[in-house]
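A protein chain is absent from this complex, but the other protein chains hold their places.
Lettered A and B in written order, each chain numbered from 1.
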Amino acid sequence: MQISVRVNGKQTSAEVEPRTLLVHFLREQLRLTGVHIGCDTSQCGACSVLLDGKLVKSCTILAVQADEREVLTIEGLAPREGLHPVQEAFQECHALQCGFCTPGMVMAAHALLSRRPNPSEPEIREALRGNRCRCTGYQNIVTAISAAAEKQSKREAQP
Amino acid sequence: MIPSRFAYHAPRTVEDAIALLQSHGDEAKLLAGGHSLLPLMKLRLARVAHLIDIGRIEGLASIRQSESSIHIGAMTTHSELAESELLAQRQPLLPRAAIQIGDVQVRNSGTLGGSLAHADPAADLVPVLLALEAELRICGPAGERSLAAGDFFTSMFTTALAPDEILLEVRVPLAPANSRCSYEKVPHRASHLAVVGVAVQIEFTADGRCDQARLALTGLAPVPYRALAAEASLRGKTLSGESIEAAAQQVTDGVEPLSDLYAPADYRLHLARVTTARALASLAPL
Partner (left out) sequence: MTGTKRGSTGQIGARRKRVEDPRLLTGQGTFVDDIQLPGMLHLDFVRSTHAQARIAAIDTSEAAKCPGVVAVYTAEEIHGFVPLLPGPAELPGLRAPEHHVLANGHVRYVGEAVAAVVAEERYTARDAREAIRVDYEPLPAVTDMERALEADAPLVHEEFGSNLAFELPLGNETAAALEEADVVIQQRMLNQRVIPNTMETRGIVADYRRSDGQITVWLSTQAPHLIRSLLAELLDLPEHRLRVIAPDVGGGFGAKANLYGEEMLAVALAKQLGRPVKWIEERQEHMLATSHGRAQLAHVTLGAARDGTIRALELRILADMGAYPHIMTPLAPLQTAAVMTGCYRIPCARAEIQGVFTNTTAPDPYRGFGRAEAAYYLERAIDLLARRLDLDPIEVRRRNFIQPEEFPYSSPTGYVLESGDYEVCLRRALEKVDIGALRQQQGRLRSEGRYIGIGFASYVYRAGFPSLPKLPRTGFLKGGWESAWLRVDPMGKVTVLTGTSPHGQGLETSLAQIAADELDIDLEDVVVRHGDTASIPHGNGTMGSRSLAVGGSAVLLAAREVRHKALRLAAHHLGVEVDAVRLEAGRAFLPGHPERAISFADLADLSYSFLDLPDGMTPRLEASATFEPHNWNAPFGTHVCVVEVDVQTGEPKLLRYVAVDDCGRAVNPLIVEGQIHGGVAQGLGQALMETVVYDSEGQPLTVSFLEYATPTASDMPTLEVELTETPSPLNPLGARGVGESGTTGAPPALVNAVVDALAPFGVEHLDMPLLPERVWRVLHEAGAVR
């Protein structure tokens, strides 16, 4: 089947088998390998991307379902130079170790802060329920998201 | 992690979808948000020859108010339920349950209709619809029909939907004035599905007594159910330790409980009573 998806701001057309999962389409056809696969039951969130601005697990969406829609992956989050504020905060707060869950985690954090610019700690923890990490105990991830929220709200407060 | 091969259909109208269902019979499955069906297909626990994606049909995802009810399109996502201003004001039981489903990603994709049609015995929204006596609008080859939520869920993972029918809309009444509601859930540690979930809405009289109590439970039995005896026991009473305890004891009357590793039958029954008591206590006037 022919699909046409806007991925990270770029319109892309491709031929896919209907059963192709969005995550495989992104990873193997578009070579966006920052989107990771950590489970087979839609639990771990390593494959999280934004689909039309909403956080979804790309392992539980068919590529054909993304036809005529817009996808943002970790590769499209940062500006051309440097890092997105969430990515910066993750580095500053040591919010990643092996880095495998990190792209999904960053996308989840970004989606949260887009909806709620100043989340409380319980809200952050709740918002990460769909993203598993085995290295960090989540401590520094939560710290980083709070820090990113603070940084972003300061930035917005400036003229 | 990889589904077996299927033919994919993306009809643009309900009529086309029904026609596809008719022509492919048993071999066809509807795809809504995909969060019940796709995981099963990926593990090859479900095999589908014709997948009919109803996500491209216009008008199935909306929340609107009529005179006495709220109409919710079947393709409305759990997130949309959770975040709806209209529901928050006029029927808050739905968002209170919806926000407790799965995780953000699941709520952003999973739909009301998909969840109802899947009829998981631990579904969070089913007891809500039972408690609210929701009406389900269904469309088939012969046209539309309505069904009470109580008649829709027939057994575990089975509904009254005919193989060529589509669930279009759910109608719930507006929350009565002077009512309060709660959805109390004990989630499974791993899956976050409800081990027990209790949906309750109580309409109070002017002097603070229960006029009409509605209570439904999920996770406990093969099909979520209304706890009518418990409801009756509350009528005319104020919510006190005693009346709550009496009602909580009755929610498990006559139930053949589900049992699994995480919650064997006796514990599950106990949790149902504790959770009911907590849900009711949360509604008691301060």
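Everything below uses one rule, namely that a contact is a pair of C-beta atoms (placed from the backbone, for glycine too) under 8 Å apart; a residue touches a chain by one contact, two chains touch by 3 or more.
Quantities reported herein were computed from a predicted structural model and do not represent experimental measurements.
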Per the touch definition above, residue among A:L22, A:V56, A:L113 or A:V142 touching the missing chain: A:V142
Selected residue (touches chain absent from view) among B:R44, B:R64 or B:R235: B:R44
Missing-partner contacts on chain A, residue numbers: 17, 19-20, 24, 27-28, 31-41, 43-44, 46, 73-75, 77-78, 83, 87, 90-92, 94, 96-103, 106, 121-122, 124-126, 128-129, 131-142
Missing-partner contacts on chain B, residue numbers: 1-2, 4-5, 43-44, 186, 189-191, 261-264, 267, 270-271, 274
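Quick note on the criterion: only the chains that are shown with their structure count from here on.
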In the complex with chain A, residue positions of chain B that touch it: 1-8, 10, 31, 34-35, 38-39, 42-43, 51, 53, 55, 79, 102-106, 108-109, 191-192
Touch list for chain A against partner chain B, complex: 1, 17-19, 21, 37, 40-43, 45, 48, 54-57, 59-62, 64-65, 108, 111-112, 127, 129-131
